[in-house]
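What follows is a single structure, written as structure tokens, with notes after it.
Removed from the display is one protein chain of the complex; every other protein chain stays in position.
Chain nomenclature is as follows: A and B, assigned in order of appearance, with residue numbering initiated at 1 for each chain independently.
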Amino acid sequence: MRPTHDESDHTLVAPTTSRSIQLTVNGETYQATVPSRRTLLDLLRDQLALTGTKKVCDMGHCGACTILRDGKAVLSCLTLATACDGADIRTVEGLSAPGGALSPLQQAFIDADAFQCGFCTPGQLMSATALLAENPTPSREEIRAYMAGNLCRCGAYSGIVDAIERASQQG
Amino acid sequence: MTRVVKTKVEIEGRVHEETVVVERDEPAAWEAGREFAQVGKSANRVDGRDRVTGAAHYSYDMHPAGLLYAAVLRCPHPHARIVALDTSGAERLPGVRGVLSKNNASDIPWYGGASKLFDEELRFAGEEVAVVAADDLDTARDALKLIKVEYEVLPALVDVEKAAAPGAPTIHPKGNVLVDEEGKRGDEFSRGDVAQGFREADVIVEGTYSTPTALHNSFETHGCVAAWEGDEVTIWESTQYIFGVRGRVASALKIPVSKVRVISEYIGGGFGSKGQTLKHSVIAPLLSRMTGRPVKYMLDRHEENLLSGNRGQTVQKLRVGATRDGNLVAIELETLCNIGAYGTWAASVPGPAQELYRCPNVRTYTLGVRTNLGSHSAFRAPGHVEGTFALESAMDELCRQLGKDPIEFRKKNYAEGDQVSGKAYTSKYLLESYDLAERLHADAGPPSLEGLPPGNWRVGTGMGSQVWSGGGGPPAHALVRLNSDGTVEVICGTQDIGTGIRTALSQVAAEELGVPLDVVRFRLGDTQKGPFAPASWGSITVPSVGPAVRVAAEDAKQQLMEIASYFFEVPADQLQIKDGHVTVEGREEGKRSIGDLLSEVGDYMIVGKGFRGPNPVEPLRTWGAQIADVAVDLETGRVRVLRVVAVHDVGRVLNPKGLESQFYGGILQGIGMTLMEDRVVDERTGLVLNANLQDYKVPTMADSPEMIVRAVDIPDTAANHIGSKGAGEPPIIPTPAAIANAIYDAVGVRVRHLPVTPKRLLETLVPAQLPWSEESGS
Partner (left out) sequence: MQNFDYTKAGTLEDAVSAVGAGNGAALLAGGTDLLPLMKDEIVTPHRLVDIGGLSQLSCIEERDGTLHIGSMSRLSDIAGHPLVGERYPALAQACGLAATPQLRNMSTIGGNLLQQPRCWYYRGEHNCWLKGGEVCFARNGENEQHAIFLNSPGQSRCVSVHPSDPAVALLLFDAVVRMQTPQGQTEAPLSELYEVPTPQRRNGFALPAGAVITEIVLGPMSGGRSVYLKAMPRASWAFALVSVGLYLRVEAGRIEDARLTLGGVAPVPLRVRDVEAQMVGRVATSLDRDLLAESLIAGATPLSQNGYKVPLLRGLFKQALAQLLG
């Protein structure tokens, strides 16, 4: 994706092939027309205005764009939007109602100061949500292993482990 | 009474004079031992809810109607000249709304005049050739392929030693190395007589140490969204310095600063790299003006890692001499710093050698060297992390040779005052840091080996200490508004880059005002609203902005009391405020809330003004000590940090919870730099090979050790009237040295080159068995 050609005689591939898809995001049904090369991440952020999910590497390296697809933690930057026709997606915006009570995990993140800049936080929360759904009482080692795909450059890991542990004890 | 004074301000080892406005007398410093209602109490982030719900809007998230997306054609060569550039193909592509390049952009000087916004000569791979704005990012990127460029490839230098060598091709108009005002190469410092010092030494440790080029990898990349309304432009920018961006954009576009509004409400990390204004901040407004539509210009991860700054590689030749009874007698340090293509300063690598220990004979020489790579920038305690790694490694080696205890040896060489200026420090609690760190480490018992993969693990312990600035200073201003509904707004042009400034400084305002924390709303990151505050770097925000917030709150409180005095029918100085309610001093009954009082006077809004007063003449430093426990697998060269104990003297702690997070983060980044972070460049092609988060390794959660962190927490009442020093940078500084020394303790090899990867460690551990291995250098 990084054109650094000295000269280019590229001819562009056929006009955009778009299709209409329908998917559920945080319980709401959305219809969207998406070009085949659009990722789920870009669909969420640029078309559905759900900007809680963050773009950090866009290459599957960092975990910041983690969402739940049919309950599984996956990377929205490596998921084609067009392949999500009929999918059930959950993002950070769906963890609690706007203005409503926070989920125990969200509250635990605040209480444990489990973030600094907060840019990786939505992805951390989604992975942690998946973890607690699969394993309601993980050990600290299990937390560290499960969360290793969510990088945090500020180094808030210690608080994140604490937060997940606290939330698991409450849940 | 408003007056103007001159005062010296030190930021990251560089001192400059500021001429600043002092609005009135400053309040007396909060004395040691004072009882607080808010300050010093652990508080949750005031913006926590926004951060855990996705409601925190970062610049990357801004999406004004009609938004265009920018993509950039970048130079594929480390050094080249554009011979021909044809952007017409891109301009013709449907969906493309504007293309900016040297063909149509006006000449805007950049890099201190060494280059232009769009220059013909490009000095690193990744430098901007043309920028396309289109309806969506894919189209913008498609368009880049339709731009035709012919380059003349020029000689390139990416190796710092080769670039500094005599006879090297010149790659920058001002030469390959930094010179001082008189044209002398490098920066020299000397006290005493080093040659004589080494003659007096019984033991001398000597070696070449190197530290890698480390990439910040802030999770939100650099970038902005720019939109014009009439002749005013708004820029949502991911920056550590909104006023810096405002000034740079205004001068580039030749418009008044008041026509440029820079907003940065939430920032996804910066770590020093976002203190500068990069080209995108000017290009996005230009493209927006050209197209009549808002433009989003965010770097992608690859671009971020090529050009947004880095901690430049250092090569340090260090010699340290001590007498048999353990007194340092000479330190000599010669450093090469890779400052990249357009660097104009060298990091303060020699700072620790000059100041950390008592030593009569010191000579340092630092040479900033330009290379055909992205320019360096500040990166969390620039220079001191690198310099401390070398110095504290050598100190450890001296301890071993002299048979001294590491902490005793350091205490023996404790520097009472500043040997550079000859003055006393405003405060220094390094001895307390040593003692507390040692005690916490002892109390913690042996570190846990749980979670280590199978291996032949050896455990070791090492330590390091640190000195750093972090005093900040003026100018910094703030407003505090008391609204007739009883809420409080602090308005200030500072930034919260993730450090928790909103929370800590809300605590300061709540403390001074006598209100609960939850009525305070801290509004920052908007040049149009907040009075000036400095860049969020150099660990200066708390000590610079904190006092201004306190003064503004004090001013607002005084006004409130004067208003309340009418209703209570007693003089203002007989009133008190607690928990947001005013009463006559000494009484509980008859209390009235702020909202209650203000709504009786025509919905009056109180506006308090605050400023940061001049600095004391004494130098201000933060101090600290860290002890690391590591495990090293002898057979595979893997290193795991098991535990880090960190104690720092950062003055008064405002929010212990937030401070701990800062300490954790600094330690983690220190671990990354020590064990895995290293920008790799192919010397033949001059291209960076690992400008991504896969090949450039940062620590994962599984790399995060147990951390025991503490502040000495003694206020520095000479520093400023809130008694706090900065805390963001200190915890990274001694981390690499402590780990390297622990590795030595574990397996008996001295690693002088970071990062300590399995490769480096195995080459050092088993060189005899590896005839083909590289020279390990130790």
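Everything that follows uses one rule, which is that contacts are C-beta pairs under 8 Å (C-beta built on N, C-alpha and C of every residue); 3 or more make two chains touch, one makes a residue touch a chain.
Owing to the predicted nature of the structure, the values given are computational and were not obtained by experimental measurement.
Visitor: Taking the entire complex into account, which one of B:Leu154, B:Ile255 or B:Val766 touches the absent chain?
Guide: B:Val766
Visitor: Among A:Ser20, A:Ser36, A:Thr137 or A:Gln169, which residue is in contact with the omitted chain in the full complex?
Guide: Within the whole complex, the residue contacting the unshown chain is A:Ser36.
Visitor: Kindly state which of the options B:Ala80, B:Ala415, B:Cys492 or B:Met676 is in contact with the chain not pictured.
Guide: Answer from the full complex: B:Met676 touches the omitted chain.
Visitor: Taking the full complex into account, what residues of chain B touch the chain not shown?
Guide: On the chain B side, contact with the omitted chain comes from 76, 125, 138, 453-456, 633-638, 640, 675-676, 680-685, 687, 689-691, 694-695, 697, 699-703, 757-760, 762-763, 765-766, 769-770, 772-774.
Visitor: List every residue of chain A that touches the chain not included in the displayed model.
Guide: 1-2, 4, 12-17, 19, 35-37, 39, 58-60, 63, 66, 72-75, 77-80, 82-83, 127, 130, 145-150
Assume only the chains that are shown with their structure count from here on.
Visitor: Help me check something: in the complex, which residues belonging to chain A touch chain B?
Guide: Of all residues in chain A, those touching chain B are 1-8, 10, 12, 35, 37-38, 42, 45-46, 49-59, 61-62, 64, 91-93, 95-96, 98, 102, 106-107, 109-111, 113, 115-122, 125, 141, 143-145, 147-161.
Visitor: Would you mind writing out the residues of chain B in touch with chain A in their complex?
Guide: 44-45, 48-49, 51-58, 60-61, 63, 73-76, 93, 125, 136-138, 141-142, 144-151, 216-221, 266-269, 271, 300-303, 450-451, 497-500, 657-658, 660-662, 664-669, 692-694, 698-702, 704, 707
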